[in-house]
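Note that one protein chain of the assembly has been removed; the remaining protein chains are unaltered in position.
Note that the chains are named A and B in the order they appear, and that numbering of residues resets to 1 at the start of each chain.
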Amino acid sequence: MTTLATKRTGRKADKAEPAVSSKIRLATAWLGGCSGCHMSFLDLDEKLIDLAEVVDLVYSPIADVKEFPDHVDVTLVEGAVANVDHLELAEQIRQRSKLVVSFGDCAVTGNVTSLRNKFPLEDLLTKVYHEGPGAVPRGGEYDKIVPALIPRVLPLHQVIEVDAFIPGCPPDPERIWAAVSALLAGEPVVLPEKMRMFG
Amino acid sequence: MAVITMTINDELVSGVEGQSLLSLIREQGIELPTLCHLEGLEARGGCRLCLVEMQSTQRLLPACTTTAQEGMSIQTHSERLVRYRRMILELLFAERNHVCAVCVMNGRCELQDEAAKIGMDHVRYDYLVPELPMDATHDKFAIDHNRCILCTRCVSVCDSVEGAHTWDVMGRGVNSRVITDLNQPWGSSRSCTSCGKCVQVCPTGALANKGSTVAEMVKRHDFLQWILDGREKKQWVMHNGGSEGRR
Partner (left out) sequence: MKRSDLQAMARRELDRQQATRCRLLCCASTPCLSSGAATVQQALEQAVTDNKLDAEVVVVSTGCMGPCSRGPMVTVQLAGQEDTYYENVTPESARQIVAEHVMANQPVADKIMPSDLPFFAKQHKIVLANSGVIDPERLEDYVARDGYAALAHALREMTPEEVCAEISKSGLRGRGGAGYPTGLKWDLVRKAPGEKKYVIANGDEGDPGAYMDRTLMESDPHRLLEGMAIAGYAVGAEQGFLYVRGEYPIAAKRLEKAIRTAERRGLLGSRVLESSFSFRIDIRIGAGAFVCGEETALMASIMGRRGQPTPRPPYPAQSGLWECPTLINNVETFGNIVPIIAHGADWFASVGTAKSKGSKIFALAGKVNTTGLIEVPMGITLREVIDDIGGGVADGFSFKAAQTGGPSGGCIPAEHLDTPMDYESLRALGAIMGSGGLIVMDNASCMPDVAKFFMEFCTDESCGKCVPCRVGTVQMHRILERITNGSAAPADLQILQDLCTMVQETSLCGLGQSAPNPVLSTLRFYREEYEAHIQRHECPAGVCKMTEAPTLELVEALPRRIRELGTIPMSLA
């Protein structure tokens, strides 16, 4: 079972640890998802204050950090891997975090994001962008600004190694708290039956 | 009726001759997952979730189709069995397109439930993402093949309880599909009596009342025992006090 404790001791010291604070360095990332998991995270409400006492939120869509930092202890990843930016970020997350957690059904199973897997990519793009009112000219999809879609949406663990899974669409705050508090305590994430239902 | 004695998880238990292993196991209060089997329908042995381990031979046998026998000794939750059950659930989730978040049965689905019970929290296999249709031509019901696990409860109840045999299976292997009549739209079926039994026994979101949306569908399995008791014992008693099916 992977826990923060095992990861901490077993870790290679690649770079010197930044000696800023003894708090746990937490990150949350947003790949192909609807941000619902993050909303649910915010619904931790007053627990967020408790959390803030023990963690530094070093990267998150709700914090203004551009680059995924080094030496992260725990990263919660919302959303499935749907485009090339997600691939790049997923790779960085894995390299720079001790524990990676698939956070919510999209990261765990592909979920709603993967509904598009039934359609060939070209058909999908044509349908969405080139047909009907406001059709845009062709040729813009693989631009440097809009990240290219990968042919098939993948759950996170099919792209990088994942240490724990929090199912739910979205996982409700109780679930998130159960998982996060276990992670922070260095314990394995074992959610009770009622908290590990998909959907 | 002769009494038999056997061992389940190292405990001596007694049952009736001819009783299925499954019912004897459940009588002991042991939970065993079953997706193809439903009390009241003929046992099928298809989903393989109810496999138990024979202590003498280490062989695995489905509890639903196996008759309990004097002197048998079985384990119901060995490490190997639990591991295999999890793998089987993973295979089922990977086979078709299960997106619980947008499914009519979200929260009441037997497949979803079993996954949560066993702790199957992610699927290690490739999602196969098959191209599958929905049939919403029937006035009252619809089938979404994306959610079907081919348990064939619908086929069985329609044939043995309703006597219509509207449902059957076509194709083979992973391309199998349940069909109505000879693969005609359900709405045009002349054998379907619109009784809705298939919908009620379906463990997943494959069969549902038309018009139900995400997480709205409620199914009642208790009706089956009610009908069967009425038919066989002339008793009309609701077992669950008429509650709304599971949970």
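General remarks:
Operating definition for what follows: a contact is a pair of C-beta atoms (placed from the backbone, for glycine too) under 8 Å apart; a residue touches a chain by one contact, two chains touch by 3 or more.
Quick caveat: nothing in here was measured; it's all calculated off a predicted structure.
Among A:44, A:57 or A:121, the one in contact with the hidden chain is A:121.
When the whole complex is considered, the residue among A:31, A:58, A:72 or A:90 that touches the unshown chain is A:90. Among B:17, B:31, B:70 or B:126, only B:126 touches the chain left out of the display. Not every partner is drawn; the one left out touches chain B at residues 44-48, 51, 60, 62, 65-67, 83-84, 87-88, 91-92, 94-95, 124-126, 128, 149-150, 168-169, 171-176.
Keep in mind that, in the parts below, only the chains that are shown with their structure count from here on.
For chain B in complex with chain A, the touching residues are 93, 97-103, 106-107, 109, 112-113, 115-117, 119, 121-124, 127, 129, 131, 215. Looking at the complex, you find that chain A touches chain B at residues 102, 105, 108-112, 114-115, 117-118, 152, 155, 157, 162, 165, 167, 169, 190-191, 193-194, 196-199.
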